[in-house]
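A quick write-up on the structure given underneath.
With one protein chain withheld, the remaining protein chains of the complex are depicted in position.
Chain naming follows the written order as A, B and C, and within any one chain the residues start at number 1.
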Amino acid sequence: MGERPFAEEDSLHEECGVFGVYGAPEAAARVALGLHALQHRGQEAAGIVSFEGNQCYAHRAIGLVGDNFNSADIIGRLKGDMAIGHNRYSTTGDAGLRNVQPLFGDFSFGGLAVAHNGNLTNAMTLRKELIARGCLFQSTSDTETIIHLIALSREQTVEKRLIDALKQVEGAYSLVVMARGQMIGVRDPFGVRPLVLGRLNDAYVLASETCGLDIIGAEYVRDVAAGEMVVISAEGMRSLHPFSPVPPRFCIFEYVYFARPDSVCENRNVYETRQAIGAELAHEAPAPGDVVVPVPDSGIPAALGYAKASGIPFDLGIIRNHYVGRTFIEPSDQVRHLGVKLKHNGNRAVLAGKRVVLVDDSIVRGTTSKKIVAMVREAGAAEVHMRIASPPTTHSCFYGVDTPTRDQLLAAQNDVAAMAKLIDADSLAFLSIGGLYRAVGEARRVANQPQFCDACFTGEYPIALTDAENTMTGSQKDLFLRVAEV
Amino acid sequence: MGERPFAEEDSLHEECGVFGVYGAPEAAARVALGLHALQHRGQEAAGIVSFEGNQCYAHRAIGLVGDNFNSADIIGRLKGDMAIGHNRYSTTGDAGLRNVQPLFGDFSFGGLAVAHNGNLTNAMTLRKELIARGCLFQSTSDTETIIHLIALSREQTVEKRLIDALKQVEGAYSLVVMARGQMIGVRDPFGVRPLVLGRLNDAYVLASETCGLDIIGAEYVRDVAAGEMVVISAEGMRSLHPFSPVPPRFCIFEYVYFARPDSVCENRNVYETRQAIGAELAHEAPAPGDVVVPVPDSGIPAALGYAKASGIPFDLGIIRNHYVGRTFIEPSDQVRHLGVKLKHNGNRAVLAGKRVVLVDDSIVRGTTSKKIVAMVREAGAAEVHMRIASPPTTHSCFYGVDTPTRDQLLAAQNDVAAMAKLIDADSLAFLSIGGLYRAVGEARRVANQPQFCDACFTGEYPIALTDAENTMTGSQKDLFLRVAEV
Amino acid sequence: MGERPFAEEDSLHEECGVFGVYGAPEAAARVALGLHALQHRGQEAAGIVSFEGNQCYAHRAIGLVGDNFNSADIIGRLKGDMAIGHNRYSTTGDAGLRNVQPLFGDFSFGGLAVAHNGNLTNAMTLRKELIARGCLFQSTSDTETIIHLIALSREQTVEKRLIDALKQVEGAYSLVVMARGQMIGVRDPFGVRPLVLGRLNDAYVLASETCGLDIIGAEYVRDVAAGEMVVISAEGMRSLHPFSPVPPRFCIFEYVYFARPDSVCENRNVYETRQAIGAELAHEAPAPGDVVVPVPDSGIPAALGYAKASGIPFDLGIIRNHYVGRTFIEPSDQVRHLGVKLKHNGNRAVLAGKRVVLVDDSIVRGTTSKKIVAMVREAGAAEVHMRIASPPTTHSCFYGVDTPTRDQLLAAQNDVAAMAKLIDADSLAFLSIGGLYRAVGEARRVANQPQFCDACFTGEYPIALTDAENTMTGSQKDLFLRVAEV
Partner (left out) sequence: MGERPFAEEDSLHEECGVFGVYGAPEAAARVALGLHALQHRGQEAAGIVSFEGNQCYAHRAIGLVGDNFNSADIIGRLKGDMAIGHNRYSTTGDAGLRNVQPLFGDFSFGGLAVAHNGNLTNAMTLRKELIARGCLFQSTSDTETIIHLIALSREQTVEKRLIDALKQVEGAYSLVVMARGQMIGVRDPFGVRPLVLGRLNDAYVLASETCGLDIIGAEYVRDVAAGEMVVISAEGMRSLHPFSPVPPRFCIFEYVYFARPDSVCENRNVYETRQAIGAELAHEAPAPGDVVVPVPDSGIPAALGYAKASGIPFDLGIIRNHYVGRTFIEPSDQVRHLGVKLKHNGNRAVLAGKRVVLVDDSIVRGTTSKKIVAMVREAGAAEVHMRIASPPTTHSCFYGVDTPTRDQLLAAQNDVAAMAKLIDADSLAFLSIGGLYRAVGEARRVANQPQFCDACFTGEYPIALTDAENTMTGSQKDLFLRVAEV
């Protein structure tokens, strides 16, 4: 359901949401709203850059959109009819302001701002070359590589310089770019990350998900296509396809967990898809249960689907405390050992004496599943049958999702029986990869040419992992940006 | 479900949650957790007072428990094995620190701290008399009246002074009081507000609701009875009944909305009770619908009950944005007029083309219902049938809930047909008062002696409204505490 | 010179400055300026209470006036043509907001605010009695005692209640009191602390020192007399003398150190008086020096007087760093041991090879003198002759100055020769008590009836030390206000 789950540290994190408005008054105010709707894609930091006349205005801050872009004062200083914004989840521990997007470049032809969702797989390799040429990097972000490639391009227009730059990078990216008089949206050739186009009267909107359009009353027009670049200016919108075409590979995990349930991704409604996943799971992995209980809130749609398909009643067996701040610290070891539950509580009325079918979207490290099974048992459950609305997550993502390394992925280290034992469930079952493809509407997964990027389940990576391979033989991380903001 | 609903300004607010721990190490840490679990009962401010040796330690702050009591530093300074705490929702606009409880009094026999859930109905009348005697008030809180009455009592023990004081006050109160070597819990003779007793190994716990016991792993022992005073000290617990007995009148709205669904109040599970309310509503007020949609999150249990009883499928037709801070300000009139929805979004996949049965817990001013019906229609609903899981709210509460005056209560000014028109629903129905009593397990409402306080639905107030009546003839508010913290 | 000296921790601190304006628009703005001019009398906290209609407006904050009362927003909320204010130096470590003055009382006859400079010597004794009667104290401040005595008085008018209260207290006080329609200034019978009266067109001003009048362009009218009460209202000003007359005993240390040099106290200009002290010191204690160097900044006027009288040239041998915040923490033991000097540096050009006559206003613990002599030597001084512009400080003050106990006063434990050795000066001399009286313009100190309070030099306390004597037989401090804000 695209929000912070049961235990924040034991889930996958999308790294970014992007949003742009071209041609509407108070564009920054609308971008703030769009970013707020996309907050589930990144909660660590947010930034907005607007454009008026020949001048950009930028505000970037650590924290939630609603905490940092809520004053008429700040919004008022972000002048202009065009603005782009970015939500960020920090992946590397380098959560300083210098990495908060949109990043800005000051070129001979004017200023340019970039907001990036995704991850480049050859950024470090390029960075090394660029530094050797005399380029100065100011962040640890892979996005800055794109800025330097634009600066060094011998092309004349922003559009051509951007194409020139993107032809040199590998990886997953959905970009929103802003320069004088134009806003550009572009997705990598495989279209791994989402990007949609909307209209708000005469204005254009670009957003990671359709829920970002809804909040400002914009109409959904269509998805930007894999490998497509849309250039929006006073002349209207042009569509370019600058890259060699490849079969698209949209991230299937967006349906499982990342996207908000009220969004429509690539013409599939996320909520319906998750219900279908739950139904598929019920058929593949029936359970001897009295009640279907979702792990809130992300497991709710799949659990509803499971309940309807299985005929077992659905009930809220785990109650969420809506006031948990990120900042609540359990005060001492002694108290912690009592098994304090800050975010959830088992609902004894639903669970006591029941055979519980517990539905969650995925298992990452397994620490959360273990705790939640224990909580359900403490509240009196007679049996706990865990059903997971996706295949076992066995591989790391390199395309913009912050995944643990394989040694920390429960499913990479254990078979299902061992996992069931580790989390102390009476039974455990995952959806099959085929079942997942069926739930999203495909007859079957095409073996040599899968219709989605499903690398986290299969290990089949559609885009070369250049940096990761180079890392085997060197320590790039240590080599660059040798200054830490303390 | 006891949390901030669709539109904060258009809902009823419980004023307080209270919590106390006697006899456990790091008592303040446990109280912080308990207050966190009770956060739904008051979000404006929180305070904890602990006791060690002959000294109290106090920390009070505006804001959430998790934002103000999360540091080992602060918790560490709240020393001792005994501590009490309070969550507060500010009712009068006087949200200064001076009104944040627990209030503290420094008496000749030692210090004493009081945390109060409820509202006294003769506080202003008493205050006027006390000031004339030379008492100096430091807050606008009705609770301070109790402190002064204790100070002036000629009784010798804390216990007797407290009884002496409480015999002079009228209204609803569940108090947790702490003095040297003892913690006292007491409910008013009618037991309007809840208070439960728990054990944590050898320690005693007092809490507004059982969910506060759960979070620290304490066992639920029983409810403190209406009119009962429990005195906890090194000698264990004694139970007193100092007041003339009257038939209890627990607040029935706790079941409808205030209490957390995983709590058990007066031996009734709240979640089950809400499901029963939904089922009763389905029988009383069937609707020609394709889908039952709850207004999140408080409407979910009743909607599930309605769906099960009616056989109409349940689905999440409204998606909640979990990242809405209190602080997000819609940036400008222009943007606001677009109908921006910061907290929720209609889920088109569920709603489009459907006849929607929309279930909410109550209607206060009606402004929210109007917006939510509009949102559901915008997302494509063919029809909207609103079903309310309580009777029409026609009267203000004077016993600790912040209700608008009658002229602002939609149901006090309109009949059901007019209300349906005002909120633009195709049909509207409320649960009957009889249905509500059935849902909570009573055969019927006893006319002259109702089993609950249901004044907000019936106007039958069990406790005299002394101040409110005096107000007719004078302006007490202007008379007292003539200093504003600016 | 009344400001933070060389080492803050080794100096005497005045506890308060008071200021009031009656009858001028934007009275709070003027009070803020007056408090700013009186900042040297207390830097820990400041408060202002204004009055408009029937309502008071209060703002109190920890920190400097200029940091807390500098916004048009706050000043604008302190409405009215009448306001009083207070600067505070915290004496007991209880620096919480609850002790920040003006204190406010809400009486049956209306609100009343009190700002107090001085210290009551029977406050704890009275407090004990009041608490036994049922009074609730909210602060540890002695000033609150006055508020309770006013509340309990059976007199009808504010004026008479205040007199009634003050007749019960002992100690030193200069009060500014505000109630509906009137502002009252009053000094204790001995007039230990200063209070002056000024006019600003039609408005009246009360201030601890004349420099507070200067900053708002008010004219100095006269000092409020010892034992006098001035009552200012729409009818103008009345002067009362409610107490039995005693010969006045103004604090002579105000001339030595506390008052600002540009103030006029009791018809004596402070700057001129300090020069006269320096001249007297030069006559009494000549030194074989090449240069007279003040300990900045408080020693400058006396050093100039010494230089002129002795004919030895005056020069700035110690340079002050004007950017020292209170908050600079020497970062580590290792660095600290280097003898880091955050606030001052020896000026080698002036000191090297010279016989230096170092002039300071007083010696408290001696730790500062020791450091400064060492600094002067390190900068190359051949000899250091310390001359102190007051007699040895041998006794604690109980009348509103935060003095160490006698065991920590260097001069209470050592004779001059021993002190010279301890601070490593080549010679050391103090002004005699007779010399000090001559410098302030008296022919001699009248032995049985000294013209000033000089208890810190002589131990002759003019006002009974009731609490201090009671302390011998009991522990009052432990008994009251048993709650610590943490």
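The definition used in the following text is that a residue touches a chain if its C-beta (ideal position, glycine included) is under 8 Å from a C-beta of that chain, and two chains touch if they have at least 3 such contacts.
Everything numeric in this text was worked out from a predicted model, so none of it was measured.
A.B. asks: Name every displayed chain that the left-out chain is in contact with.
C.D. replies: Counted over the whole complex, the chain not pictured touches A, C.
A.B. asks: Any idea which of C:54, C:70, C:157 or C:239 touches the chain not displayed?
C.D. replies: C:70
A.B. asks: Among A:131, A:246 or A:429, single out the residue that touches the unshown chain.
C.D. replies: Checking each option in A:131, A:246 or A:429, the one touching the absent chain turns out to be A:131.
A.B. asks: With the full complex in mind, choose from C:16, C:33, C:436 or C:463 the residue touching the hidden chain.
C.D. replies: C:33
A.B. asks: Using the document's definition of touch, tell me which of C:104, C:314 or C:399 contacts the absent chain.
C.D. replies: C:314
A.B. asks: Going by the contact rule already stated, which one of C:49, C:100, C:163 or C:216 would touch the omitted chain in the full complex?
C.D. replies: C:216
A.B. asks: Could you please point out the chain A residues that touch the chain left off the display?
C.D. replies: On the chain A side, contact with the omitted chain comes from 49, 54-60, 74, 77-78, 97, 104-108, 110-111, 113, 128, 131-132, 134-138, 147-148, 151-153, 478, 480-486.
A.B. asks: If the missing chain were put back, which residues of chain C would it touch?
C.D. replies: The missing chain touches chain C at positions 3-4, 25-26, 29-30, 32-33, 36-37, 39-40, 43, 64-67, 70-72, 75, 211, 214-217, 260-262, 264, 269, 271-272, 297, 300-301, 304, 308, 313-316, 319-325, 327-329, 331-332, 334-335, 338-342, 345-350.
Basically, only the chains that are shown with their structure count from here on.
A.B. asks: Which chains sit in contact with both members of the pair chain A and chain B?
C.D. replies: Where chain A and chain B might share a partner, there is none at all.
A.B. asks: With centres defined as the mean C-alpha position, give me the chain A-chain B separation in Å.
C.D. replies: Each chain's C-alpha centroid was found; their separation is 37 Å.
A.B. asks: With chain centres defined as C-alpha means, what is the inter-centre distance between chain B and chain C in Å?
C.D. replies: 50
A.B. asks: Roughly how many whole angstrom separate the Cα centroids of chain A and chain C?
C.D. replies: 62
A.B. asks: What residues in chain A touch two or more of the other chains?
C.D. replies: Not one residue of chain A touches more than one other chain, so the list is empty.
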